[in-house]
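Working notes for the structure below.
Of the protein chains in this complex, all but one are displayed in their positions.
Labels run A, B, C, D and E following the written order; every chain starts at residue 1.
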Amino acid sequence: MNNTFTHLDDEGRARMVDVTKKDETVRRALARGCISVSAAVYEALVNKSVPKGDVFSTARVAGIMGAKRTHELIPLCHPLMITGINLDFELPAKPQKDGRYVVVCSCEVSLKGRTGVEMEALTGVSVALLTVYDMCKALDKTMEIGRIHLVEKEGGKSGHFINPSSAAPGTSAVSGISTASGLSVFPLSS
Amino acid sequence: MNNTFTHLDDEGRARMVDVTKKDETVRRALARGCISVSAAVYEALVNKSVPKGDVFSTARVAGIMGAKRTHELIPLCHPLMITGINLDFELPAKPQKDGRYVVVCSCEVSLKGRTGVEMEALTGVSVALLTVYDMCKALDKTMEIGRIHLVEKEGGKSGHFINPSSAAPGTSAVSGISTASGLSVFPLSS
Amino acid sequence: MNNTFTHLDDEGRARMVDVTKKDETVRRALARGCISVSAAVYEALVNKSVPKGDVFSTARVAGIMGAKRTHELIPLCHPLMITGINLDFELPAKPQKDGRYVVVCSCEVSLKGRTGVEMEALTGVSVALLTVYDMCKALDKTMEIGRIHLVEKEGGKSGHFINPSSAAPGTSAVSGISTASGLSVFPLSS
Amino acid sequence: MNNTFTHLDDEGRARMVDVTKKDETVRRALARGCISVSAAVYEALVNKSVPKGDVFSTARVAGIMGAKRTHELIPLCHPLMITGINLDFELPAKPQKDGRYVVVCSCEVSLKGRTGVEMEALTGVSVALLTVYDMCKALDKTMEIGRIHLVEKEGGKSGHFINPSSAAPGTSAVSGISTASGLSVFPLSS
Amino acid sequence: MNNTFTHLDDEGRARMVDVTKKDETVRRALARGCISVSAAVYEALVNKSVPKGDVFSTARVAGIMGAKRTHELIPLCHPLMITGINLDFELPAKPQKDGRYVVVCSCEVSLKGRTGVEMEALTGVSVALLTVYDMCKALDKTMEIGRIHLVEKEGGKSGHFINPSSAAPGTSAVSGISTASGLSVFPLSS
Partner (left out) sequence: MNNTFTHLDDEGRARMVDVTKKDETVRRALARGCISVSAAVYEALVNKSVPKGDVFSTARVAGIMGAKRTHELIPLCHPLMITGINLDFELPAKPQKDGRYVVVCSCEVSLKGRTGVEMEALTGVSVALLTVYDMCKALDKTMEIGRIHLVEKEGGKSGHFINPSSAAPGTSAVSGISTASGLSVFPLSS
């Protein structure tokens, strides 16, 4: 009698997973990504002469605010009361093989809640890097945002996860995202 | 008499560039990016068995909605009355060298207005790929979002720009973003 | 070589229709809807004794603000620079056949732009009626929102449209939702 | 001495009810509504040939995202950390008496929190149906959204409420919103 | 090896303070501010003849909705599940020394959570007063918003704070924000 749209059942229907009965636990996630920029952009960043203004302060604020809006952007993410966000940049002085430079962005998000915060950390990194792009695009139209990945997460049933593609001897644990040693082993300039 | 914060002047202060006197012209931008996924995710995508539901429909809507919110996310972007958005995915059947697969997302944004829409296209791609990540993360925690770049833009004083890192013989112009030939030369699987 | 998701082509992919080349014209749309409420709610509305406060002022503001956010809520709606919104309520004194009363909400939206504003008017009505529901729900859990429809629109290529189910003089075809006199004097159809 | 605006006191002033001291309990609400569409729209929906694309996937995502934004739209709603959302459509094959068809939308929202989630469920339904309207409006300008009501809620001091206008022999409880039997008794085609 | 941006370290980098390990406690904050208006605006407010409509109802709703959006506006504010908001106006009948009048706005916000709500109360006052400004600006372009301050807060480690600049004999505690006595000692007309 009813038209049952069975193919929709086959595909699965988007739904926000029910976490009502999960316990609230402390959760943290650290994500990282980068943007490749020309030598001219690199110089402008180092010399603080980017026409649109102070790039890293602006992008840091944008990334923090973006992380808070994750559930408005990603359809099936739960609204969460994030309890802490750190977001920072490093600008390795050594160019990549192609002569370009990278700006690395790391974002760590904390929560006491019922679901993980990796999407919030990844969104923070993405919005921060898009902001760097926006502020430098007058100087370079070939920038590329990439390597956005989860570095590490802890809390919740799945325990402590360290991304093997990111981890390496000396890579810092969650609490040490901005140590120079952590970033010096980040396989970006390889 | 006043404390002039001269170092702020040296750095430059963030400001939204004044485009009041620019003419309204037709502008288009095409951006592209990808996410690398495990073979298991690839299989689930092809077989439509991802637990959170229909990945590409959901991510397409998220990307379109995200592109419309660009000026809320990127601090110095102007609010724009976007007049058209196309967003789509392709899932090349051939794995990368490392055995993983990529999902390619392209987003084209149109406007009749005073400033370019590359940030809108890049934001659309970013939000769509974050949504793919979210829906597949139960299957693979090592996914990586990358290669987000401007493919092409036209309109405005700077004219028609084709990103040399993206363009290649056979690459489609703006109007042909979803042709298979366009994507077959996209240097993702190299 | 590529996995082409042909069924997605069959279904069609969501896209924001390109209106870049359309001319800007003056456009108006009028939408209407109602909520059926118990006699107790009716009394409280008439006597202004609803516990959560001044219902119609609050709902009017909510509807106006909701109409402005249409493009954030409805995925394929274009962002528009709405140039005027009127939103109002009528509370017919005569009960429906079932002894319940209706509150009628009308919302008119104006624009000089490239696409129609019926979704904005319909969203304004919907948000306003949801707000009435919220403010009265302590008194009646069986309220029902309904008869939300486009009454009339003008401007754009399709010209002046009058919804035949709504326009009949002296009747609310859509209803019983309001008395003819109330609606026939509404200054919009003049 | 002061101008006391006594009529404002008589009317009551809008305020967000204080729930600070309420306990957090598990709460669920199920809302439902429908849109009446022409036979042509019905055919297009069944055949997936609606010009704007995949209607139900898009509307489902819109409804889920809309439910999350309830507290931004409805002035006196509390911000809530929704823990689950299900939203779905059914398309009964039998036309109404007037020859038109209905699309039924149901939305169930879960929370562990201090206040009920019926407004979230009702908002989810409303936004999803507005999205259906938007995607089909090129085919039919006389569609009507209606019958938006609370079906059932549980949790909190007021206990388990089943809307007598909606309940009927065989109607499913909250957990069974998408069973065909539940919908077959839904009094929409009466 | 790395360019360490030491001046950024000196300045400090914006970060959202981590409150993950703080306990949830009941917190309240009361903020207050005012707008100075011409005698003509005062008369229009008293006589309810402001062209844009009902000023105080509209501004009250705007302030409540604004308070809920604090974490979207203020970069380092945590998202919070506000559990109650009261916002009100008083319009002292006695003019200031300069012949102008003031409208006083008070906003009290409640929360059971990990961080204080003074920013929410201050934002509520600010948005409400901006709304008064907007609705009266056709009558007076020299209005001034001012004296926005925290009156009192309680809950959390820092205990009960009463702002000495605001408190005075007879000034009400948090629970009495709208008593006439509280406002009669508010040092606005001095």
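Quick note on the criterion: a contact is a pair of C-beta atoms (placed from the backbone, for glycine too) under 8 Å apart; a residue touches a chain by one contact, two chains touch by 3 or more.
This is a predicted model, so every value here is computed, not measured.
S.K.: Give the labels of the shown chains that the missing chain contacts, considering the complete complex.
M.R.: A, B, C, E
S.K.: Mind pulling the chain B residues that touch the left-out chain?
M.R.: So the residues of chain B touching the unseen chain are 1-5, 8, 13-22, 71-72, 75-76, 78-81, 113-114.
S.K.: Provide the residue numbers of chain C that touch the chain removed from this figure.
M.R.: Interface residues of chain C facing the absent chain: 26, 46, 56-57, 60-61, 64-65, 68-69, 79-94, 110-112, 179, 181-182.
S.K.: Tell me, which residues in chain A touch the chain that this view leaves out?
M.R.: Chain A touches the missing chain through residues 54, 57-58, 61-62, 65.
Heads up, the rule we're going with is that only the chains that are shown with their structure count from here on.
S.K.: In this assembly, which chains make contact with chain B and also with chain C?
M.R.: D
S.K.: Check A-B against A-E and say which one is joined by more contacting C-beta pairs.
M.R.: A-B
S.K.: Chain A to chain C: how many Å between their CA centres?
M.R.: For chain A versus chain C, the centre distance works out to 40 Å.
S.K.: What whole-Å value do you get for the distance between chain A and chain E if each is reduced to the mean of its CA atoms?
M.R.: For chain A versus chain E, the centre distance works out to 34 Å.
S.K.: Rounded to a whole Å, what is the gap between the Cα centroids of chain B and chain D?
M.R.: 33
S.K.: What residues in chain E touch two or more of the other chains?
M.R.: 57, 61, 65, 79-81
S.K.: Going by the touch rule set out above, what shape does the chain contact graph take here: line, ring, star, complete or other?
M.R.: Drawn as a graph, the chains match no named shape, so other.
S.K.: What is the complete set of touching chain pairs?
M.R.: After working through each pair, the chains in contact turn out to be A-B, A-D, A-E, B-C, B-D, C-D, C-E, D-E.
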